[in-house]
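Missing here: one protein chain of the complex. Every other protein chain is in place.
A and B label the chains in the order they appear, each numbered from 1.
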Amino acid sequence: MTYAWLIPVLPLLGFLVNLLVGKKVGKGFVTAVAVGSVTLSFILAVRLFLAMKGADGHRLDLAYFTWMQTGALTVPFGFTVDPLSGTMMLVITGIGLLIHLYSVGYMHEEEGYYRYFAYLNLFVFFMLTLVLGDSLVLMFVGWEGVGLCSYLLIGYYFETDYAPDAGLKAFLTNRVGDLGVAIGMMALFAAFGTLTVSGILTQAGHLAPEVGFGFLTFATLMLFVGATGKSAQLPLYLWLPDAMAGPTPVSALIHAATMVTSGIYLICRLAPVFQLTPTTLTVVAWVGGLTALFAATIGLFQRDIKKVLAYSTVSQLGFMFLGLGATGFAAGFFHVFTHAWFKALLFLGAGSVIHALHHQQDLFKMGGLKSKTPVTFWTMLIATFAIMGLPPFSGFFSKDEILYLAYLKSPLLWVIGVVAACCTSFYMWRLMALTFWGEPRDHHAYDHAHESPKTMTVPLMVLAVGSALFGFWGVPEAFGGHFAIGEWLKPALTFGQLHGEHGHHAGPAIALAATSTVLGVIFGLFGWFKYKDGLAWEEGFIAKFPAVHRVLLNKYYVDEAVELTILGPLRWFGNVCWKLFDVILIDGVGVNLPAALTKVAGDFVALFQTGRVRNYVFTMGLGVAALLYMLLK
Amino acid sequence: MNGFASGLMEALLRDSAFILPQLFLAGLGTLMLWPGDLLFHKGEKHKWAPVTGAILIVVLALVFRTPEGTGFSGMYRVDGLTKGFQILSILGALGAVALSQRLLNALKEQTVEYYALILFSLSGMLFLCGAVDFVSFYFSLELMAICIYILVAYLRKQERGVEAGLKYFLLGAFSSGLLLYGISLLFAATGGKTTNFAEMGQLLPVVSQSNTLLVGAGVLMVLVGLGFKVAAVPFHMWSPDAYEGAPTPITAFMATAPKAASLAAFIRVFQTALPGVADQWMLPLGYVAAASMILGNVAAIKQQSMKRLLAYSSIAHVGYMLLGVMCGPEGAQATWLYMATYLVMNFGAFAIVIHLQGTGEGERIEDFRGLKDRHPFLAFAMMVFLLSLAGIPPLVGFFGKFYLFQMAVTQGHITLVTIAFLTSVVSAFYYLGVVNQMYFKDAPALAEGAEPEATGMATTVIVTVACVLVLLGTGFAKPLLEWAGGIGSEKKASQVALR
Partner (left out) sequence: MPSPNAVLIISFLLFSTGVAGILIRRNALVILMCAELMLNAANLNFIAFARHSGSVGGQAFALMVMGFAAAEVAVGLAIVVALYRRKATVQVDDINLLKG
């Protein structure tokens, strides 16, 4: 296993090489370095995965050296490979490789080709660090690192006005979440006296679940705040739709398949601790469920193909948290796994469509592409089957498992989940119908449309196979399977401790699955039927329910609401300190931050820093007086 | 009388081993002024930088070889804390000297006194790191400060430079008055018995009831004086103005070397002389630290000038470091480590600013627009430094913060750490703002045929070394911490050394 460290380091080397010499050497070299490093890393990851599978207890601890050591704190530097991190590692390097290949075709005209691939490699490095790290510190390094890469890649099209701002928004929103992680980390350190994952989990096994709101509940809630930032849940979800300003393959890799799932990964990694805090789990479940529904409804009437997929991602991430919250850690992670394949496929397919239509992203200007781009069409069709949960495509099994557990937690959560799933079917079929069926609505673009090159279609096909088949890894007991992935992940999720298992009763499970599937199909057919011939139905709908449509299209006016309810009064009535505090809150929501913050900071500084010595002396004098008062009080 | 003189002589000779680096600095500094100034004529004045650099490297070596112990009637002490912060001060001076070349070459007159002043002020800092008596403490503080007043106003033909110098000087004189008065009150509280830190540390907690006000006011004024030196809020007012107006290499110098020495003094005073009256200063110091974090980070947001931005950022970083001062002896190593990481990233950033200034840009944040096209390496390095200043892992800045905050949490300063976390979130905002300019904004059009100026040797070396350290430094956390471990044991050692 001495080669294991090479798995993250190879992409890092790729990053360094491309960054330093990429501009001067040709694109061929850049491609070779970037794709080559990820390929090698993938091959090694497979080897390591097999080694882990053969190892005792499905677990390899690779300690390299002591990173920090002082007094109470010892932080080793090492990797842990177990079923959980091993699977993630394969997903990252595998899908990462496919997306690298796809990018070769998608980005071939770009001037910043080398920069793009350098950042993408850096992302793979950080993501692997996050997943493999055996201590919370190392994981945090990866956690912040992927945020940084995301920022760099979202802002990639810096010629546009909005891309750099979107990058900044993403980064800052994530920083708010990261604050949660940092506090959670400190709290866990305070509670367990160690920051290694295995150390925390071993001790957590000896504790009884907390009733009500205890210290561990606080710690896990803080970690969950971090997870909502990274995984775009309510209320920190606003950055993800904006993040679509980045290149489409980036959206596929970072903002669909891997990075945004790291919040779920973090919770799975610490599953035994979260098991101890039922309060937190309930919060997780409800936040997840509500996000799933909320985002799915916004997705109904978006016109930008990538925005639809972005809200779909937020919604699917909500499903994953719903699963986690219903103590179905394996189920949540199963959905991470299947979602990685079909959502990456959907994004890459959308990218292929955008590519074919020369950067047209508006669904209303597409149409009739079925025959022009057959590979894209068929592969996206498979992905659509998967995401709507049609048996036996992968999404069916994972989503069904989550909905079943949600039902056990609270029937209301199940209803929310099913409604969200119906919306999902509808907007997906709306998207498919508007893109591939009907008459072309922009003839100029249509006439020049063409199928994408091999380097883009091959990854699509590979992902399609994954989207179709990987659900069989987790066929639930109700359908004659034995939820293999659950068994597989069990040592990692329970860390050798007892795990609250739900008995599967075939009866309700099948009935519930049938209900949700049938409803999903009905809504999907409805969407397809209404949109396959054009926009007539939507126009009718707008005429009939203008208000509903406007509210959904404008994302429930959340941006505007924040502007109106928080920022407006703030500008008028706020005194400096109050503003200061609130601006930090708004930071969390990420609206109009630059202007507000700059203004407040300006007021604040101008108050003191007048440039006059006498005022400076006076301020110092005030400081002394304040401290003296504190002393005498 | 003869016996006294010879005894004094003997003691001086014996103890001079402790201050060999300072003697070397002050001696050579004087020699540089005369007859050294005859050595190179005006056309050759650029040779002074390598000469000064060589002197500093020798001093660095001397510091490593200095024996540990206390001398000069308990006024000066060499231990891990002394050496650790002395090394940082010397490195700061070395960086400033290396970056000063171009600025000084542009001047018409001889510039040897610029380097001599850096050496004199550095000798003050080295004394300050080891001062364990209020007499030597005040003496070294003044030596350090007076030289820096002159350096700030060194470009005496520029209005801004002189203004910065005057402001710094007037406020400095004020704060030094407060500090000295505070010391005199503490001295009075001991009944006029001693100015020695360790002895004071024993006497102060047991002074009579009527003197508690004296102690309180004294402690407070000492806090104010030291707070001024490290530019902590609300005694920071001079620093943005002085930073902006001073020659940029001196700005880099001020942000690092004197700060390191003053922090050493901070730790020494509060952990040796005043630990017994901690209830008098812990709360005020906490407020000062919190205010520094908040104001430094918030004020930096609106800055248009890069130097002012770095000034406010420096105020914020001091706020974090004061957390370490509050954490007792173990906090000393965390503070040292933080200062060390801050020194590296700060010098890297300043080296880039200074290089860009040579071509008439770099003063304003806008000047960084599209830097990635003109200087890809500098842009990348600048991004690394800024992210590290923001505390993004895995860069060293994160490591320093993490270690310091963890220390503060174990000591129970939860509120302050929370503020520190929150403000470090805010800080990402303005650091990233600069990165946005460099990477995501188009460069202003270069004049026809104009080429971006190549980076000089000193800049390249400093930026490269700093960049590598910032990128990989976290990997060496363990040896660094082990080395820094010697700093923390200071308190016990000093109590043993009591006579």
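In the analysis below, a contact is a pair of C-beta atoms (placed from the backbone, for glycine too) under 8 Å apart; a residue touches a chain by one contact, two chains touch by 3 or more.
What you see is a predicted model; the values in this text were computed from it and never measured.
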(message) Checking the contacts here: which visible chains does the omitted one touch?
(response) A, B
(message) Tell me which of B:G3, B:G43, B:P67 or B:G192 is the one touching the absent chain.
(response) B:G192
(request) Decide which residue listed in B:D15, B:D37 or B:E142 touches the omitted chain of the complex. (result) B:E142
(message) If the hidden chain were put back, which residues of subunit A would touch it?
(response) 605-606, 609-614, 617-618, 621
(request) Kindly note down the residues of subunit B that lie in touch with the hidden chain. (result) 134-135, 138-139, 142, 146, 149-150, 153, 156-157, 159-160, 162-167, 169-170, 173-174, 176-178, 180-181, 183-185, 187-188, 191-195, 214, 240-241, 244-245, 302-303, 308
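Simple rule for what comes next: only the chains that are shown with their structure count from here on.
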(request) Please work out the Cα centroid separation of subunit A and subunit B, and write it as a whole number of Å. (result) 42
(request) Could you please specify the touching residues of subunit A with respect to subunit B in the complex? (result) 19, 23, 65-73, 75, 137, 140-141, 144-145, 148, 151-152, 155, 158-159, 163-164, 167-168, 171-172, 175-176, 178-179, 182-183, 186, 189-190, 580, 584, 587, 593, 597-602, 604-605, 608-609, 611, 613, 615-617, 619-620, 622-624, 626-628, 630-632
(request) Would you tell me which residues of subunit B are touching subunit A in their complex? (result) 166-167, 170-171, 174-175, 178, 216-217, 220-221, 223-224, 228, 233-235, 237-238, 240-241, 280, 283-284, 287-288, 294-295, 298-302, 330, 333, 376, 380, 387, 392-394, 398-399, 402-403, 405-406, 409-410, 417-418, 421-422, 425-426, 428-429, 432-433, 436, 439-442, 474-475, 477-478, 481-482, 485
